[in-house]
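Omission of a single protein chain aside, the complex is shown with its protein chains in their original locations.
Going in written order, the chains are labelled A and B, and every chain counts its residues from 1.
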Amino acid sequence: MALTRRELLRGALLLGSAAAIGTTAGCAPGASTTPITSGPVDLLLWTHDEGYMKFFEGSLDLAASLTPYEYSLRSTRIGATDLVTKLIAQAVAGQGTPDIAGLELGNFARLLRGELAPELLAPLDDAVADVRDDLIEARLAPFTHDGSLYALDSDVPMVVYYRRDDLFAELGVPTEADSWEDFASFGKGFYEKTGRSLGAVATGTDLGQVMQIFWMLLLQRGGGLFDADGELAIETPEAEEVLTFLVDGVQSGFLTTVSDFYGPSMQTALKDGTVIGLWMANWYEAYGLKPNVPEQAGSWRIGPLPPFQGGGGRTSVGGGTGFAAISGSVKTDAATGLVTAAYLEPEQQVRRFTELGYLPTRRSVYADERLLASEDEYLGGQRAFEVFASLVDDAPPVYLSADILILQTALSGALVDAYRGRKRPSEALSDAAATFRSQASR
Amino acid sequence: MTTTTTSGAVAAPPQAARARTGGVSAATQRAPYLFIAPFYVLYVLFMIVPVGAAIYLSLTSWVGLGTPTFVGLDNYSGLLTDSSFWTAAGNSGIYVAFSLLVIVPCSLLIAQALNTKGLRARDLFRVTFFVPMVVSPIVVALIFSMMLDREYGLVNSMLYSLFGVPGIDWLSDPEWAKVSVSFVLLWRWVGYLTIFFLAGLQAVPRELYEAAELDGAGAVRKFTTVTLPSIKPVTAFVVVTSFISAAQLFDEPYLLTKGGPGEATLSVAMFIYRAAFERQQFGYAAAAGVFLFVIVFAVSQLLNRALQIGRAS
Partner (left out) sequence: MSATTVTTPSAGAPAAPRGRTTKAPSRLTPSRAALYCLLVVLLAIFVLPMLFAVSGSFKPRADIFGEPLRLIPSTATLENYRSLLSSQPFWSWFGMSVGVATVATVVSVFVCALAGFAFAKYRFRGKQLLFTIMFSSLSVPFAVILVPLFVLLVKTGLGSPYFALIIPWVAPAFGIFMMQQYIVQSIPDEILEAARIDGCTEFGIFLRVVLPLLRPSLGALGVWSFLQSYNSFLWPLVIVSDVTNYTLPLGLNILYASENRAFDLVLPGAVLASVPMLIVFLVLRKQLLEGLSAGAVKG
């Protein structure tokens, strides 16, 4: 019987290798046929959110006027993580890949490994050449790999400080603190008096979120998880300073811990006024505050982040979703045309803000009078765009690494340990770095 | 035929019927092969090639696209020194122990209770244990994260108001997170296993109980002398498949804690999934998969031996 099994295994191995080798060839469907260069073209879009689908559908006429194509578009919704998994699986199978894909930042990082990004995605450098100087460099960095740009960000996801203006006024909280440090020492006494916190950190099971809350302040402080070369950068004085600041804040009550910024715990905290201010990206108004506390419309305002005494800017960035054209298809050129038309035209950037709330990625659009004058009802009529326009030059660049999801596991555990006092900040960071290094080498 | 038949309490006169083997028709000889053919057809078509490919990939470094680079046994030696892998293996060990030592016995007891004669509202209780299975996984994650939230959760507020226990960090404390995952495991699996036991209990002849009652046996003795021996084949099935499922556990830690905090609840199956579909280390994932397969298969074979499953006479 042992012999039979061995034979069986050997047979399986042979067959399997043959299959595996077979799969590696020809991941470009129809690579042999000539690319479509004009006329009607039907494109398939994959994204995780309906808002993008509507936006692209609304861009078809404009794209047709700027390119030789007549576009029609079909869209499929897939979760952000699943989208990349499925994209790769379809590419291996050699069919069924979309023409355009919306890649959430953290999942885009998965494509940085090996030659995935160059194999799957069309470089956009030529397509953006004309306007490159006007594009905000900080948002090109994360979607660039080996010097080529592979996706256009939908947003400059700037981080601001959200505050309950009504309660700030009533309880005498300063709206423009000189520094985070000052604000934290006020917040400590404020918590002792009122039981309310002026910020929150995530400690739940969404590991990306746990890391993101820390990452945003780290970026603001001038640090980053990775440096421009993709090397780990969490064992720096900046990182330790930011984490110490957060840990002290949690321990003093200035900050509170919540398990999910979009879910039950944050909703409760916002409703009962335990949290009356927090730092988060521009999209948090639409996806965090409005759905969870619609009744607080009019009471919220945004403002710049207090700066750190040690240095850094007054804003940060968090998140982002880049749209890419899939390479190797007869429709790649048409897809590139649609992505660039939909995303780069100034009018489109204006529309993206008014319809989806995403900030323009072209610097010049920040001077648009309509946007500057637009008032945000949820923010009590505040001219939110003015705030973002005043901060946009502070937006720090984000550098990714193919290994960012490894860091996410290691770091999120270490951060929670630090918030809970199980580890000192420096210890937490060096533990996370050690875990990261032991796993990232593969 | 199998040794289990004799212990299965169908009161069969041991192997008397075996005497028949004299003239077996060709059709009778062919029958079992035809009966099992569908499985092997599908096995050959859809299992051998992927498994072979996985074994081959385990010897390569592959990001999921492009040409795999042959690296020999590097992935395997890497696993041996990967602390994450051993953490995951340890956690999976805990899940296995918990499911065999707690969940399986609980299911048997619940099945026994539900099988009690004249139990009122029996249907209601039966449906109850089935309910967790029909709850969609997303909702399981959502509801439990609400109930177990440290600051705002139902469980902590009840513990506080009843016993003054301060907030327990059910999902983000490395030890409590294991407890929470285990609890959800219990919650989701008990119904399944109860059903298997119930189906087994149906086949225990009432006469055996009546005979035991005549001998003056109490509930406990009836359970140990009649029920347990009678349902041994089913129990063996439940034990072996529970072992295999627990060793390959993925859903519960993934839903509840994403393997966190850190890697405190990471299971081996999650480790494999993470390597393949988050980190694009397909070769490494395949190696871990082969490793898991070998261990699970070897242990389940031992269990089979011990429980006398599928042993040809």
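Everything that follows uses one rule, which is that contacts are C-beta pairs under 8 Å (C-beta built on N, C-alpha and C of every residue); 3 or more make two chains touch, one makes a residue touch a chain.
Because the structure is a prediction, the values reported are computed rather than measured.
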Worksheet item: Hey, which of A:T37, A:T76 or A:S390 is the one touching the hidden chain?
Response: A:T76
Item to complete: Extract the touching residues of chain A with respect to the undisplayed chain.
Response: 1, 4-5, 8, 16, 19-20, 22-23, 48-51, 76-82, 85-86, 89-90, 92-96, 262-265, 267-268, 271, 283, 286-287, 290-295
Worksheet entry | Chain not shown, touching residues in chain B | 1-2, 4-5, 8, 10-12, 17-18, 20, 27-29, 31-33, 35-36, 38-40, 42-43, 45-47, 49-51, 53-54, 57, 64, 110, 113, 116-140, 142-144, 146-147, 152, 154, 187, 191-192, 195-196, 198-207, 219, 230-234, 236-237, 240-241, 244, 248, 250, 269, 272-273, 276-277, 282, 285-286, 288-290, 292-293, 296-297, 300-301, 304, 309-310, 312-313
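The rule is simple: only the chains that are shown with their structure count from here on.
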Worksheet item: Rounded to the nearest whole Å, what is the centre-to-centre distance of chain A and chain B, using the mean of the C-alpha atoms as each centre?
Response: 38
Discussion item. Which stretch or stretches of chain B touch chain A in the complex?
Written reply: 48-57, 61, 63-68, 78, 82-84, 142, 145-146, 149-152, 169, 171-173, 256-264, 274, 277-281, 284
Response to the item:
Touching chain B in the complex, chain A uses residues 9, 11-17, 19-20, 24, 27, 81, 85, 88-89, 91-92, 110, 113-116, 119-120, 203-207, 256-260, 263-265, 268-269, 402-403, 405-406, 409-410, 412-414, 416-417, 420, 435, 438-439, 442
